[in-house]
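Of the protein chains in this complex, one is absent; all others appear in place.
Letters A and B name the chains as they come in the text, with residue numbers starting at 1 for each one.
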Amino acid sequence: MEPSSNIIEVNDLRTSFFTEEAEVKAVDGVSFSVPSGKTLGIVGESGSGKSITSLSIMRLIQEPGQIVGGEINFKSDNLLDKSESEMRRIRGNEISMIFQEPMTSLNPVFTVGDQISEAYRIHQGLSKKQALQKSLEMLELVGIPSPKDRLKRYPHELSGGMRQRVMIAIALACKPELLIADEPTTALDVTIQAQILRLINNLQDELGMSVVLITHDLGVVAETCDYVAVMYAGKIVEYADVQTLFESPKHPYTVGLLSSLPRHDIDQEELQVIKGMVPSPTNMPEGCRFAPRCPFATDLCKEQLPTLDDLEDGNQVRCWVYSDKWDGDPEVNVKDDYGTATSS
Amino acid sequence: MLVFVLRRILQTIPVIFGVTILVFLMIHLIPGDPAQIIAGEAASDAQVQQMRDRLGLNDHLLVQYGRFLGDIMQFDLGNSIRSGNPVSAEIGSRFWVTFELAFFSTLLSIFIGIIAGVISATKRHTFLDTSIMVIALFGLSMPNFWLGLMLIQYFALPPLQWFPVSGWGSIEHMVLPVITLGTAGAAIIARMTRSSMLEVINQDYIRTARAKGVKEQIVTYKHALRNALIPVVTVVGLQFGTLLGGTVLTETVFSINGLGRLVIDSINARDFPIVQGTVLVIALLFVLVNFLVDISYRFLNKRIELD
Partner (left out) sequence: MTTELLQVHNLKQYFPIKGGIFGRKINDVKAVDDITFAINEGETLSIVGESGCGKSTTGRAILRLDEPTSGEVTFDGEDLLSLNKKEMQKKRKDLQIIFQDPYASINPRQTVRQVLNEAMEIQNVLPKEERYDRMIELLETVGLGPDKLDRFPHEFSGGQRQRIGIARALAVDPKMIVCDESVSALDVSVQAQVLNLLQKLQKDLNLTYLFISHDLGVVRHISDRVLVMYLGKIVEIADKKSLFDNPKHPYTKTLLSAIPVPDPNAKKEQIVLKGDVPSPIDPPTGCRFHTRCPFATDRCKEEVPELRQNENLMGEQHQAACHYIEEIESGEMQPKY
């Protein structure tokens, strides 16, 4: 990957929440990049830090949270060095974001037209009339029927799917170069999810933007993403192109996640599970964070945190199995042996 | 919306009837013979009998109530015993004074309360926030007649003498009574605004506004405050309604000739038609204010229109 072809590069990002008792490291040294025009999926379960990562890119972390370190290079500028007013010019203009809950993400006391127009008025200095005209075009673009009428409507008068389309219209109003979509379809029904994913995909092609898609749904990842970063307990454990990730997952957590997923398209025997649960953020394991749940874990895993290492195919994995220091069974194949290792 | 207004109007009808019944019964519930009381202790039996006839007290209670209602419909609340003037005229001349007093006090409450509440919420857990909330607690706990007396002591009497001690009419006259009456309301509204703002500021749509690149002040005053004020409107309305009937002490302290003093004076002089009329007017105003609050709440809160 050429550095210049990446729209955004995140290096060693660390975001913590400070409570009276402790510092909770929600995002702990996350690095990834998004190639221009491509879609990166960040997958993980609740508490993995995927949403905090996306809010950190926008610099929208609220008290008591704080970005404590790292770099976010967007078009060769570090966003963490920007002033608040410089950041405001980027938000909603060059980088936009849509959120999980379309029902609550729109302001109930303003019309749809007002809310889309605001983006044009802030970033392009348009008059009220011009902004409304542009908003109308945007509503057409996101496929809202009778857009002229909807412009004057309040959010509660629209369905969930329609509201998410309005959110997309707001986000894409100023034709951003990067769209961050945080679980954009999780709250929607599957038939509506299909509409929204297709819409995002089409608009991405049309506007040539890059997308970071935060999701817990591996199906959505497989269908929409080019690259995938798997997060676990505040760290990326695997980064791969989507083909490789699903065909030959490397990290035991990725393997476990894929095999514990009930699928509607094939028959499965008993689901393979990942035993135990996600570690508490205030009490992280010393070594590899997945070690307490990993069927392959050795003493090395329990004592030392593995680094995110490059593999031959350009992908990355954070696991001792793939390093020279591996002290377990040298013949082990994480993907093939996961089932037997878990049940034993 | 129209259906809602009509339904709300229908709902006020029983309330209004209830009010008229209570006010009507007032004269019958006081101990002793109303005719005797009105005619005075020194009156002879014949005079009392005459008074009873004049008041129609010998008729059946229902007949009396019907007559009472009929009179109200024609804005006839009887005549004052002391002055002999129609009660409606007596109330009319005093009403605007009280209305002005209540109105400006509420305005002051809104102004101070909302600004203080917003500052408190945006600077939460800072020294400023704590100070505002402590002051608000004081404002809430202080009896207003005491506050009035203190204000007179420091600002109306020598050495400062900035404002007149009593009376009503000019802006100088208004300042101290309005502060006296508005302080508690400002405190209530400040606390209400603060908690409402804190709730709203964590909503998803506030995050959306920030993600859009909206300035923090605009996030606060446009996106958040508009939503946070919806519950505050109810408090403001009730505040105003309460003040219309709750100016008695303040009017007494500042010798203002408003409704409150009219009631007090009339009670002392046993001028029952006046007392009855004033209570009725205040109660009906309260019902009206409540009605308007409900309508405006409905109007502001677009979401509940769907139910």
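Here, a contact is a pair of C-beta atoms (placed from the backbone, for glycine too) under 8 Å apart; a residue touches a chain by one contact, two chains touch by 3 or more.
None of the values given here were measured: they were computed from a predicted structure.
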{"item": "Contacting the left-out chain in the complete assembly, out of A:Ile42, A:Ile67 or A:Leu218", "value": "A:Leu218"}
{"item": "Hidden partner chain, touching residue among A:Ile67, A:Leu136, A:Leu197 or A:Ile214", "value": "A:Leu197"}
{"item": "Contact set of chain A toward the excluded chain (per top definition)", "value": "45-46, 145, 159, 161-162, 189-195, 197-198, 216-224, 242-243, 246-247, 256-258, 260-265, 267-268, 270-275, 277-278"}
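Here is the rule we go by: only the chains that are shown with their structure count from here on.
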{"item": "Between chain B and chain A, distance of the C-alpha-averaged centres to the nearest whole Å", "value": "54"}
{"item": "Chain B - residues contacting chain A, complex", "value": "203-205, 207-216, 223, 226-227, 230, 300-303, 305-306"}
{"item": "Complex contact set, residues of chain A against chain B", "value": "58, 60, 84, 88-93, 96-97, 99, 101, 104-110, 118-119, 122-123, 154, 156-157, 167, 170-171"}
